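One protein chain omitted, others in place.
All chains are identified by letter, namely A, B and C, in their written order; residue positions are counted from 1 within each chain.
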Amino acid sequence: MTTAEILWNTLAAILTLCVFSFLIKDNPLYKFTERLVAGVAAGYWTMLIYHTNFTDKVILTMQNRQLAYIIPILLGLAMWTRFSKNYSWISRYPIAFYIGISTGVSIPVYMYTSVFKQISATMVPFDLTYAGINNIIVVIAVLCALFYFFFSKEHTGTFGVISKIGIYTLMIGFGAGFGMTVMGRVALLVQRVIFLKDYFIALKNYFVA
Amino acid sequence: MARKLLMSLFVLLLIFGTAGAQEAVQDTIGPPSPAPPTNIVVVDRPNDTGHGVLVNWALSADDGGGKDNVLAYEVYRADQADGEYVFRGLSVKGTGQYEDKDDSPRINDLPNPGFLITEKTYYYKVRAMASGGVYSEYSEAGSGQPMENWFHVGKIPILIGVIIFWVLVVYFIFMARKGTDYYVRPLAGINAVDEAIGRATEMGRPILFVLGTGTAGDIATIAGFTILARVAKLTAEYQTRVLVPVNDPVMFAVAQETVRTAYLEAGRPDIYNPDNISYETAMQFPYVAAVNGIMLREKTATNFYMGVFHAESLILAETGNIAGSIQISGTDQISQLPFFIAATDYTLIGEELYAASAYLSKEPVQVGTLKAQDWAKAILMVILFIGAVLISMNVSFIKDMVTVNL
Amino acid sequence: MIKENAVDFWDKVMNLDRRWVYLSIAIVVIIPTVIPFQVPVATTPEVKKVFNFINRMEAGDYFYLGIDYDPSALAELDPMAYAILNHAFSKDLKVVVGCLSQFGVAMAETRLAELSEKYDKKSGIDYCFLGYRPYPAIVILTMGVDFRVTFPLDYYGVPLDSLPVMQGIKNLMNVKGVVDITAGNVADFWITYGNGRFGFPVALGVTGVMSADYYQYLQSGQIFGLISGIKGAAEYEELSGFETTGLASIPYQTLTHAIILIFIVMSNIGYFVTRGRKKR
Partner (left out) sequence: MKKQIPIYFVLISGIVMLIQYFVPSEESEWLFTYANDWVIVVGIFALALGIWSLLRTEFKKLKNPKEAFYAGTLLFGYFIMVFTGLKREWLEAGHLHMDLFNNILIPIQATIFALLAFYVASAAYRAFRARTALATILLLTAFIIMLRLIPLGPISEVNQTAVGWILAVPNMAAKRAITIGVGLGAIATCIKIILGIERTYMGHD
């Protein structure tokens, strides 16, 4: 490694150790790292948005005289009325469009992906083979779990039993989700440890050579 | 520029290379050639922006019968009936249809020869390919125009679903307005809200409300705003501070409005402090680091996590645990629910997050929508069960009805 | 006296400072980094089926290997491709390699170049590399009819008809089965079109994140085997004896999982012991 690379890597290694120090307890080193990364991330994000979205959607559209973009730009500027006490209500206009567009787009998308796709995928044939019996279990478990989400009915008696099976099903799902995730998280930690190891080896080689 | 040209040549080669290579081996004497496909009918491809047609033909007599040696069909297109026919693509044997669509007028800044112009007439010929690299004669040409469509027929089931659900919601809201009282079962996570705010007040420590790492346009985040509104109103009454660190600028503006209005409605605009809602930073993990810092240094007594969460869910919940806070979480993200279940005191699972604002508001109109959700669930469960039973008996019409292919 | 000590011990276990847990995890992650060693990996039936599929074929038998991952999934999927190709070449099987995802070509080419040299295999004689074509559904359907429809030439520009390896095999019906290694939706195309339409035996190699969604196809028999993530790769390496990075990552995983499981067991014993005492 070159001297510059060693220096950059030293910085990265120190910051890595600072974050890990949080595991022992909150401390000034962690607080320093936390504030530094908050500032760097905000600065990076500012310039990224400026050079991409702002350039594309604001500067270029105006240069190309895409008049349709005057409206969203005016709405965007209206957000800035929040700097003033008396006119901050104007900022509700862009928020209204923002929320309105988001909700309007979401309704059919949820209807398709969360409802139709799931229902269609769950309609599987029952029979007495291994796969067929599993299909029966899947359908019954989905129905029971949906029972658990009933809000306007008391979960007592038969209904209570069914919804209990439902919440048990959900818990199996959560247990499985938890168990499956551990591998990926460990892999991330291993990457950091290997980074530190490689750094120390490089450091040793740098000073030995 | 030269690279771009090469790239587009390469793309063209990929598309047309197949046809050229087959023509080369066509002349060799070999097995008998199959009968050509007949009756070419070209119709508009439905449900599109007007840059696609469907080419239909009657199968070759040697496809599935006769000499039974057809492997595939090649589809060719021209601008005029007697123009130059260019290879467009393949369909496997037994298929009497080819979908010819291309909606990019230009590729790599060059005019795209494959592009279909809306309402222009195109001519198609099809020929059958048999084993051994022999071809039938070309079929007679058929013609048709791509048209722009104004309604997506394939989405009709979704439209019906939306309408039925919409009607249910409006009906139950209407009934609630007329005074019908609906029962809702208690939810542990909701019942804990009051207690958790009370605890913070007793301890004289602030409350933390995290809206997650989604955007202000995510519906789960919007559900988070509605819960924040109810929580903030309670904290205003108890005169407890509520800290809302956010990572999306629009979320920041909406959260400020939400909390300010809540304090106004509680009659305490005087104690509203806009600085309690803070924009931390834009990126996921730097934001999490900042929230961790707030939890430990402000010693928040109660933490709410309501919205869209990703991998940070467990980092937040474990740090809250170290700080000894009571934690109530809710998210629609299935992958993160296990961690909230394991590490927080109460968790609103999926739909419960959306129901929470109705529970907390206790307004009859809001509760009415819960009733509509239950009815919708009941209808879906019946359809699901009957559909599954019917499909077991090889009757698929219900499954076909709910299977939407876009 | 001894009993009371035991109770004290479990009390401590129940109120263990979480930093002991952190320290244990740190130790079991650092040890394999400093002193690399190997632990055996528990093999799963779904990986064994893929291994047996390759292992039971005789010299000269054909199978199709799909290499459809991009560099982002390299760490998890490349060891699978490496072990399977090694296994196949060492058994003198004939391999038809194809790509339905455009980044797969570079991955496949690297591995084929390296391993064909190692085993002295020749393109066109011992294996055939078809290259890449877009539209996976159509390509799979046409390969079910004839490879030459979509791939008149192989990746190196040689007509398929002139390749000795392709004499006598016309379409996917003539190969023993399909193993597709992918990080994307190509897997779904193989299930829907490859298995659904033509009924070829299909096995998949997928990333760990994807695996939970593909177990259902294993249950329903739509795929005959599944290699998932780095663990699946390690299993195949263990079974076949051809190692790259898969097995190397297993010590970390096994040790951390073992530590977590031990902690769970301890905390539950502690819970029952201390609860029992409280009852008394």
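Note that in this section contacts are C-beta pairs under 8 Å (C-beta built on N, C-alpha and C of every residue); 3 or more make two chains touch, one makes a residue touch a chain.
Note that the coordinates shown come from a computational prediction; the quantities given were computed from them, not determined experimentally.
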- Message: For the chain that was dropped from the view, give me its touching partners among the shown chains.
- Response: A, B, C
- Contact set of chain B toward the excluded chain (per top definition): 47-50, 118, 148-152, 155, 158-159, 162, 165-166, 169-170, 173, 215, 217, 219-220, 222-223, 225-226, 229-230, 246, 248-250, 252-254, 257-258, 260-262, 264, 275, 278-286, 288-289, 311, 314-315, 317-318, 321, 332, 334, 337, 339, 341-343, 349-355, 357, 365-366, 369, 372-373, 376-377, 380
- Note on the structure: Residues of chain A touching the missing chain are 8-9, 11-13, 15-16, 19-20, 22-23, 31-33, 35-49, 51, 53-55, 57-58, 68-69, 71-73, 75-77, 79-80, 82-83, 89, 92-111, 113-115, 118-119, 121-122, 134, 137-139, 141-142, 145-146, 148-149, 166-183, 185-186, 188-189, 191-192, 195
- Query: Where does chain C touch the missing chain, residue by residue?
  - Reply: 16, 18, 21-22, 24-26, 29, 39-46, 211-212, 215-216, 218-219, 231, 250, 253-254, 256-261, 263-264, 267-268, 271-272
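Throughout what follows, only the chains that are shown with their structure count from here on.
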- Note on the structure: At the largest C-alpha centroid distance from chain A we find chain C
- Interface with the most contact pairs, given as the two chains involved: A-B
- Message: Residues touching two or more other chains, restricted to chain C: which are they?
- Response: none
- Task: Note the residues in chain A that touch 2 or more other chains, in rising order.
- Result: 124, 135
- Item | Residue ranges of chain C touching chain B (in the complex, touch as defined) | 18, 133-134, 138, 141-142, 144-146, 148-150, 152-153, 159, 161, 170
- Task: Give every residue of chain B touching chain C within the complex, in rising order.
- Result: 14, 17-18, 21-22, 25, 71-72, 89-90, 92-93, 129, 131, 133, 322
- Item | chain A to chain B touching residues, read off their complex | 19, 22, 26, 31, 33-34, 37-42, 44-45, 79, 82, 91-92, 95, 98-99, 101-103, 106-108, 110-112, 115-117, 119-120, 122-127, 132, 135, 139, 142-143, 146-147, 149-155, 170-171, 173-175, 177-178, 181
